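All remarks here apply to the structure that follows.
Here's a slice of the assembly, chains where they normally sit.
Here the chain labels run A, B, C and D in written order, and each chain numbers its own residues starting at 1.
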Amino acid sequence: MRRFLLRLVFVLTLPAILLAVWWAASDSSTDVYWPPLRTILKTFPDVWTVERLRTDAVPSILRLSAGYATAALVGVALGTVIGSYRRVRAVCEPVLEFLRAVPPPVLVPVIMLFAGIGHTMKILVIAIGCVWPILLNTVEGVRAVDSVMAETARSYGVTGLARLRHVVLPSASPQIFAGLRQALSIGIILMVISEMFAASNGLGFTVVQFQRGFAIPDMWTGILVLGLLGFLLSVVFQLVERRVLGWYHGLRATTRRSR
Amino acid sequence: MKGLNLALGAAGLAAFLLLGEAVPRLGLVKDAYFPPTSRIAGALGDELADSAFWTALGDTLTGWAVGLAVAACAGVVAGVVISVVPYLREATASTIEFLRPIPSVALIPLAVLLYGTELRSVLLLVVYASFWQILIQTLYGVQDVDPVAEETARSYGLGTWARIRYVLWPTALPYVMTGLRLAAAVALILTITAELVIGAPGLGARIAVAQTSQAVPDMYALIVVTGVLGLLINVGARSVERRALAWHQSVRGEVAV
Amino acid sequence: SDDSGSSGKASSSGGVTTVKLGLIPIVDVAPIHLGQKQGIYEKHGLKLTISTAQGGAAIVPGVVSGQFQFGFSNVTSLMVAQSNNVPVKAVVNGIASTGVKDKDFAALMVKKGSPITSPEQLEGKRVAVNTLKNINETAVRESVRKAGGDPDKVKLIELPFDQMPAALDQGQIDAACVVEPATASIRSQGGVEIASPLVDIAPDLTVAMYFTSQRYAQQNPEVVKKFQEATAESLAYAEAHPDEARAVVTTYTKIPAAVLEQVVLPKWPAEANRASIEALMKLGEQDGLFKTTPDLDKLLP
Amino acid sequence: MTFVKGQGMLDVRGLKKVYEGSGRRVEAVRDLTFTVDAGELVCLVGPSGCGKTTLLKCMGGLLTPTAGEVLLQGERVTGPPPGMAFVFQEYGRSLFPWMRVGENVELPLKQKGLSRSRRRELVADALRSVGLADAAGAYPWQLSGGMQQRVAIARALAYEPQVLLMDEPFAAVDAQTRADLEDLVRGLWRERGITILFVTHDIDEAVYLGERVVVLSASPTVVQEQLKVDLPDDRDQLHTRVAPRFAELRTHVYEQIQAAKRGTPRDAPEDAVKTDAPPPA
């Protein structure tokens, strides 16, 4: 119980301070683009009604999940292959790096040529943007498997899929999780970008509409919602990570506890 | 060894370009919207002959380099400080997670409001986006320190600073390197996107002009330029990495006979 | 904050005032470039620095905060901004529709061979506009309405102009409300124009205007006046010399020469057509674009 | 020297291994030739850094020799052969930290495709025999060094190999446990008739355990001597270790190793290969 309270204090203190500073600094603002926090918070419940959450948040989150899941699958699978075989890496890396450097807003039209303007396109945009941190981290994690462990597995005939499942992926998992974590917030950003094209609902669509329609306080509430969404997703992510990487955190905590 | 890798990489790229040529030629998409590689190459040639293109390239690279440098320094320092100072990680976690996913596109009005279409507003977006990449990787990297190595350092009386320098930093370095490569690409993407949307001078602004002008091959030529930039940046990052991480499993495994 | 504009104050030296403009790199702003080339602005004691942006998202905040002194925006956007208390002030006319049906720079188009021949057939179909809740939405709805259809049954999809030819060609949308040079592009692919939506709103509709912030207008009335006069002169010059206007477009866009020849130029009257703007406003209100009714007296010069 | 097809379980022929990289070139093993017969228990001793681990890894198919070859039942070893288990010197790093002790031991059995109940049984047996029945649910990093090493041994035992390569497997365990484990290994060897190659630094252990002791020279490594241990097959900690013959043998090995370190082999290695008779004590 006490540990829970302590955590709560940690989670809330800094945001509370920042909000207070924002409140104080913006309170007397008359600039339309910098509305007082008071106004923003007052607008919040009017804008983000249950109805709006249902029509905008739900489709966005569904698309985000689909895109993120695709990216995670493709990133880990491709990353494992590329990380395991030097030759494959040599062949693929230039092309991947080439594609990675193309900004999503100019990439979207190209994707639209092949994937249309429906959900597929948006999911694809999210997946294509999210895949890089996962891919890169998986490649590096797979390359860094401890030599003694790799040899142990080899000597016991643990090869192929079993090796992947029991040795390579767990050993790379701390780094893969770093990538997945990165990808989560990139996914939200791309969700917004993808909804700038041919969308008729979604969080990103709404925020962009507010911005275009000069509904500035509404736009700010949208930004807050995106931040909150990111925060919520990261909490979920942490729960998953703590389960999957339990061994790792235990191992690393040996020193931390002893301090 | 190195030559072979280079050849393989070139082969991969060539295959990709061939695909780009084949897809429109086979009629899978109309070449008016997705011009074949050869036509893009022609447009690229025209671009390269234009001095305005080189100015734009210079602008973009300046924005990229400055933004990345600022983000990298800030990200690494913040990452190490947050991990080393007790309780700081717990205290900042929620704020970081809140701020990180705020899309840079939503910050565009803010950037323009503050700095107009100058370089600084591009920088604001670039730094904001790439900072998180490095920060998160650094946080994960520092966490990866081997407990025995850490205890060794402590038992020999290495102070905080020495521990950071000799133990934490080398352990985190592979992660930071990955973060840097991620951030380099993100910084490039954001530089171009910001130029594209805000209109600050640079490649992005040129892409915007090509887009609104329906000059499709020119647009693709410029996209190719950004891709090639990304490629070159990666080659640079890789060679730095090979030198800095000669001891690391991922690098040493490739040298061993 | 209030002083955020100080950094971008127009600087004046030796009687010449430098002003920054936020423009979109399209045919519409050719008169400014032409006027600058012809020395019209210099004559009025103005030196222009032109920044390009892709849309109002960057231009309006830039003008409001004083990073730019003047910007280019369509009239609906200006009215929406004003109804949301964004302190904008239109200063001089930008472009107007040609007012000639089937010969306008904006068109509602369908793909070659499409069974759709008239706007009312768009019920239940997907129609692309560049921005929802903006001038083109009003226009498309009005075209459908005028043709006897129910605009609420049209599925409007937001898509940038430059994506519309490809989307139309691939059948991802059934019709598109496009402007030059995408119009020319679709025409060259055999696309058919089924309506001139801007013409349907009002005759000689004023589509876009140059604007500044209310504060700048109050503090620098003489600069604004100079800009008004010089721009009016430039508009008249461009209107009188369409070939020169076409030629200047190549200096700031990449529209291929072959396409440019086909491009229908907009009208560049020196004065805004208030009646048409009122019509536009009524339709906008009907479609629920505005939070509060825009005050045209305050907005227009 | 000409190579003929050997009759042994394991044939090492003209093995040479050179490490190159990061600005260092080390000739770990120069020229090794010896044979391990089927069902034999051979102990390998030699100065630190002479290439024992390298040799074992080559035999286990984990390293490719620079020259020469390793034959397993007459067939060239190119990768880890099935039915061979390896106990690594770096026991701490050879356990997977993400698996509990039981899972670590079970993994190779899963790979072998054994049934769940059989696996359970083997794991429990192996852990019990190394005295770690309680620790099955712990993570390796929650164990002491000696316990970790015993887990690695248990994993090899549970695997039920035909050939067992052990690289200083008892280095981190206490004297009493070590004695128990020595007897365990000898017991298994006699019971199951497996072939064991055992690297150790403890000369007493080498003589107590082995049927034959192979002494390696200091780097550049060759076989310094091979010594047949002519102690009775029934050995026990109390009586064998105090037998006069035991003392003779261990003194001889000790002298050989000292000679190896000084780099002056008493016999030329080529001759030593044939030395099967007990040397003059």
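We take it that contacts are C-beta pairs under 8 Å (C-beta built on N, C-alpha and C of every residue); 3 or more make two chains touch, one makes a residue touch a chain.
This structure is a prediction, so every number in the text was calculated from the model and none was measured.
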Seminar exercise, completed: Taken as a whole, the complex in this structure file has the formula A x1, B x1, C x1, D x2
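Just so it is clear, only the chains that are shown with their structure count from here on.
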Problem set entry | Chain pair with the higher count of C-beta pairs in contact (A-D, A-B) | A-B
Problem set entry | Approximate Å spacing (C-alpha centroids) for the pair chain A, chain B | 17
For this session: Let me have the rounded angstrom distance from the C-alpha centre of chain A over to the C-alpha centre of chain D, please.
Result: 49
Problem set entry | In chain B, residues with contacts to at least two other chains | 33, 109, 113, 196-197, 211
Problem set entry | Junction residues of chain D - those touching two or more other chains | none
Problem set entry | Sites on chain A touched by chain C in the complex | 29-34, 109, 112-113, 116-117, 196-200, 209, 211-216
Seminar exercise, completed: Listed in rising order, chain B residues that touch chain C in their complex are 30, 32-33, 108-109, 112-117, 196-200, 205, 208-215, 218
Seminar exercise, completed: The answer for chain A against chain D in the complex is residues 146, 148-149, 151-152, 154-159, 162, 166-167, 170-171, 173, 247-248, 250-251, 254
